[in-house]
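Every protein chain but one is kept in place in this view of the complex.
Just so it is clear, A, B and C label the chains in written order, and each chain counts residues from 1 on its own.
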Amino acid sequence: MAEKTVLEAIKDGLAEELERDDSVVIMGEDVGNMGGAFRATEGFLARFGERQIIDTPLAETSIVGIAIGMAVNGMRPIAEIQFADFMFPAYDQIVNEAAKFRYRSNGEFSVPMVMRTPYGAGIHGGLYHSQSIEVQLAHIPGLKVVAPSTPYDAKGLLKSSIRDPDPVMFLEHKRTYRLIKGEVPDDDYTLPIGQADVKREGSDITVLTYGLMVHFSLEAAEELAREGVSVEVIDLRSLLPLDKETVLESVKKTSKALIVYEDNLTLGYGAELSAILASEAFEYLDGPVMRVASPDIPSMPFHPAMEFEALPNPAKIAGALRQLAAY
Amino acid sequence: MAEKTVLEAIKDGLAEELERDDSVVIMGEDVGNMGGAFRATEGFLARFGERQIIDTPLAETSIVGIAIGMAVNGMRPIAEIQFADFMFPAYDQIVNEAAKFRYRSNGEFSVPMVMRTPYGAGIHGGLYHSQSIEVQLAHIPGLKVVAPSTPYDAKGLLKSSIRDPDPVMFLEHKRTYRLIKGEVPDDDYTLPIGQADVKREGSDITVLTYGLMVHFSLEAAEELAREGVSVEVIDLRSLLPLDKETVLESVKKTSKALIVYEDNLTLGYGAELSAILASEAFEYLDGPVMRVASPDIPSMPFHPAMEFEALPNPAKIAGALRQLAAY
Amino acid sequence: MVVARVTADVRVSSTDLGLTSSDLIAIYRDMFTARAVSERLWLLGRQGKVYFLVSCEGHEAAQVGSVYGMRPGTDIFVPYYRDLAVALALGSEPIDMVLHALGKSADPYSGGRQLPGHYSSKERNIVSGSSCVATQILHGVGTAFASKYRGEDVASITYFGDGATSKGDFHEAMNFAAVHKLPVVFFCENNGWAISVPQDKQMVVQDISGKAEGYGMPGVTVDGMNVLDVIRATREARDRALRGEGPTLIEAKVHRFSSHSSNDDHRRYRTPEELAAEREADPVARYRDLLIDISVLDEARASQIEQDVINALDDAVDAAEASPDPTPDSAYTHIYSTEGM
Partner (left out) sequence: MVVARVTADVRVSSTDLGLTSSDLIAIYRDMFTARAVSERLWLLGRQGKVYFLVSCEGHEAAQVGSVYGMRPGTDIFVPYYRDLAVALALGSEPIDMVLHALGKSADPYSGGRQLPGHYSSKERNIVSGSSCVATQILHGVGTAFASKYRGEDVASITYFGDGATSKGDFHEAMNFAAVHKLPVVFFCENNGWAISVPQDKQMVVQDISGKAEGYGMPGVTVDGMNVLDVIRATREARDRALRGEGPTLIEAKVHRFSSHSSNDDHRRYRTPEELAAEREADPVARYRDLLIDISVLDEARASQIEQDVINALDDAVDAAEASPDPTPDSAYTHIYSTEGM
C-alpha cells in the first residue's frame, strides 16, 4: 500500500495494463511526446515505445472511430480525449457506432475499448475546459460509464474498464487528479463496474453523488454531523450501469435524499436518480428529493468569481442538507 | 381554416417565412432537387430558387457550422438534418458553438438559426432512422428545444422558431407527419415558445408528454374516461424552456403524474420532469411519479415485432394510468 | 478487328491477374446473382413484403471486382449499405439477403434489427456497419491498424460512396491512414449522386481520386463498370498496402441504375434519357458478352448459370418467407456482453 493521488493511481493502472496485455494501446493528442495534458502518461513513450503510445492527429472523431475499428479487430485501445469538452466531435462515433456495434450485429461484434477523459470544473478552465459530459453518455444503452472519485477506485475501475468486453467511458474529474490522495494497493486488483460504494454511513439523509462532489459531500456530511444530523454518502462510481439496489436501500433506510452533481441542473445525471426515487421509493420518502447542481448556464465562466458562484460546494450542500433535516 | 397534416402545416410555415423574410434560407441534404426526404420542401426549389433552397454536401457538421456563421452574419438559416439520428456529427457545433455564442461573447453575438429534424420511431426505420434526441439538446442551456404534436402547434411554433433570436432545435416526430391532421388558420400566426398546452382537461391524473406520445396519451385518457378516471393530458410543446408553471399547477391539482416519452427510459426527458415533481410538488403527490418510456435498448430494431414491443403505446399508457388510479 | 483485340487484352489481363476460367465464371455468377437478388428484393418491396431496400444495380462490377482483388477469408471488409454484391461475393447466400430484407429472426447479419443493406459476418470478416454515412471508413482504418500492429499479412478495405467523401470522417480516416502507412484500401463507389444531390453540388473536382494527393497517398480512378479493371486496381492497392507502403484511394466510377432506395423515385430529379443512356453500359451484360467473346462461356452455359441462380433464388425466397419472425423479446438481447469482463 502507498499513498497516491488520483492521477498517480490512473498512471499506474495504465502502465500495468500496457505491460500485462500487448493488445492495449493508448492513443490521443499529446499522449506521447508530452505525456498527456495532465501528465497521466508521462514517460510512457520512452517506456512502451511508439507502438503502444500513439500521438494522433488533432481529430477526435478519428481517435474514437479508429479505436472502434481496432477494438473490433482484437485490440483493446484506450482512446484519450484531451478534455471532455472535446468529446463532442466524437459523439456520433460513440453513440451510433461504439454503443450499437454489439446490438446491431446481434452479438457478433464487440467493441472492447476505453475512452478516458478529464472532465469538470474548478481549475479556472473557462467555458471549454470545464464541462461535464456524463449525461450524454449515461443515456446511451450499450455504453458503460464510470466516474471514480478516489485513487483506489480509479485504479481498480480503470483496470476493469480496460478488460471489459464493452465500450467504457472513463470519466476523470480533473480537479481530483492532484487534490485527492489515498491508499492504493501495490498489487493487481480490479473493482467491478456497476457497484456503488457507501463512502460514509449515516441514518438521517442519503446523499447520492459521484466524482469531485463525493468529497464536497463528505465535507458537508462532517459539518452536519457536528450539528447532530447523520448523513450517508453514496459514491455511485458507475453511472451506467447504476447500482440501483444500493441507492434504493439507502434511501429506504434514511427516507430523505439529496442528489449532488456538478453538471447543470436540468437533465443532469441526478434527474434520473430523482426519477427512480420518485417512482420506486415513493412510499419511503419523508421529504422532497432535493438536488444541488450547477445552474443552467452554458458552461463555467473563466473568472473564479463567477466560477465559484456557479459550482456546487460544501456550503451549498450543507445548506440543502439542513433544509432536508428540518423538513 | 383548413384541415392539414403536420407535414403540410410545416411546409406552409416554411414557405411563408421564406416569402416574408429574404434572410431565411433552407439548407440541407436533398432539400432542393428532391424536396426533402419527407417532402417538407417539395416544390421549393422551383418556387424560391437555388438562392434560398440549398442542397448541401453530405456533411452535418458543416450544415450546422456554416448555418451558425450565416446566422452570426445577419441571416436566419434553417438547417435541416435529414434524420435526427444524423444530428450527432453536428453535436459539437450545436453544443460548443451555437449554444454558447451569445454567452461567450457577453451578449454581442447571437445565432438566430433553426435546426429542423424528423425524429422518433414507428415507421420501421430501424436503428438509425428512429432515434429520439431531445435529451441531448434540452440539457444544453443556450438552446431552445421545441417538439410540437399537432399541425396547428407545428406551424405556429415553427414560425416563432424562425423569428427567434436564439438557436432553436425544432423536432418533428416523423410518425405524426401524415398521421396527425388538424385545423390550421390560413393567416399568419405564431405561438410563443415555452408554453405548454393542456390538450385534455382532467382531475385525477396528469399525463406529461410531447410529440407523438401526446396522441397515444389522449387515446389512453379516453379509455380511462370510460372507466371513470379523469385524465389531464399536458403537451409540453417546448422542452427548453419548460413551462414549469403549467406542469406544477396541473400536478398540484390532480396529485398524480404519469410521464410518457418515447426515448429510452434512463435519462430520458421525463427524468427531469420527475425530478421537478419530486422536489417541487412533493407535498401534493398522492402516488409515485410513474414513467412510460421505451426500454433501455440502443435504438429501435427494424422488425415490427421488436419495434412495437419496445415502443410505448396507448395500451401501455392506459395500464400505467390504471395503476396510478388504483394507488 | 476490335473484338479480337478486346479478346486478347482480356485474356492477357485475366491471366496476369491469375484468374482461371472458372474464376472468370465465378465472377460472372456473383455479378449476376447480385443483380438478380436486387431485382427480386425490389419486387418483394413492391409487394409490400419488404419495407426498405437499397439496390446495388450498376455497382456490381465495382463491388464484385473489389472482392476478387482482395483476399477473402483473410482480408477485412468494411462495406456500406449499397454493397450487396460485396457480401455475396464474400460467400453470403441469397437466402441470407432475403432473410435480412424481411427482418427475420434468422437474418444472419443482424437478427432483424437493422434496415436491409447492413451486411455483417464475423466468420467472413465483414464488419457490421451503421446507416450513418462515412463512419465506417474510420473503422476500416482501425481494423488495418490492428492487423499491422500484430504483424499480420492482412489488408482492410473500406467502402463508401461519393457522398461520403464530403464528411469529416472520410478526411480524418484518409489522413490517419496515410500518417501510419496502414494496409487499407479506400474504395469509393462514385455514382455521381448522394441521393438527389449531384456530384457538382457535392464537390468541385471531377475525380475523387484526386483527393488522395493532399494526404500524400496515391489515388486511382478506375472504370467501375469493368470488373477486370477493378480487380486489377484493387489488387495493386492491396499489394502496395501489404508491402508496407500504405493506403490507396480507389475511385470506381459507376452508375446507380435504380433510385437511391425503395423510398426514393429518381425520376423526380433525373431525365429518362439520362437514365436510359447509363443503362447501356450495363456491367453485368458487358461482362457476360466479354466472357462469350473470349469463349469462356457460351450462350447456353451462361443461360444455365442464370437459371440456376434464379431457381436458387426462388427457393431462397420461399424458405425465407416461411422462416420465423423475431420474437418481441429478442429486442432485449446483446446490449452488453453476458460474460462480464
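In this text, a residue touches a chain if its C-beta (ideal position, glycine included) is under 8 Å from a C-beta of that chain, and two chains touch if they have at least 3 such contacts.
Everything quoted here is computed from the prediction, not taken from an experiment.
Every visible chain touched by the undisplayed chain in the complete complex is listed here: A, B, C.
Across the entire complex, the residue among C:Phe170, C:Tyr269 or C:Tyr287 in touch with the chain not shown is C:Phe170.
In the complete assembly, the contact with the undisplayed chain comes from B:Ala67, out of B:Ala67, B:Val184, B:Val233 or B:Val247. Remark: the omitted chain is touched by one listed residue; of A:Ala79, A:Val95 or A:Leu127 this is A:Leu127. Counting the whole complex, the residues of subunit B in touch with the unshown chain are 25, 51, 56-57, 59, 61-62, 65-75, 77, 89, 92-93, 96-97, 100-110, 141-142, 144, 160, 163-166, 190, 193. Of the residues in subunit C, those that touch the hidden partner chain are 166-172, 175, 178-179, 200-205, 210-217. Although one chain is hidden here, its contacts on subunit A can still be listed: residues 29-30, 32-35, 37, 55-62, 85-86, 88-89, 124-129, 295-298, 301-310.
Everything that follows uses one rule, which is that only the chains that are shown with their structure count from here on.
Chain centres here are C-alpha means, and the one lying farthest from subunit B is C.
Measuring from the averaged C-alpha position of subunit A to that of subunit C gives a distance of 41 Å. In terms of their C-alpha centroids, the spacing between subunit A and subunit B amounts to 30 Å.
In subunit B, the residues touching two or more other chains are 61, 85, 88-89, 127-128, 296-298. Chain contacts: subunit C has residues 110, 113-114, 130, 132, 168-169, 335 touching two or more partner chains.
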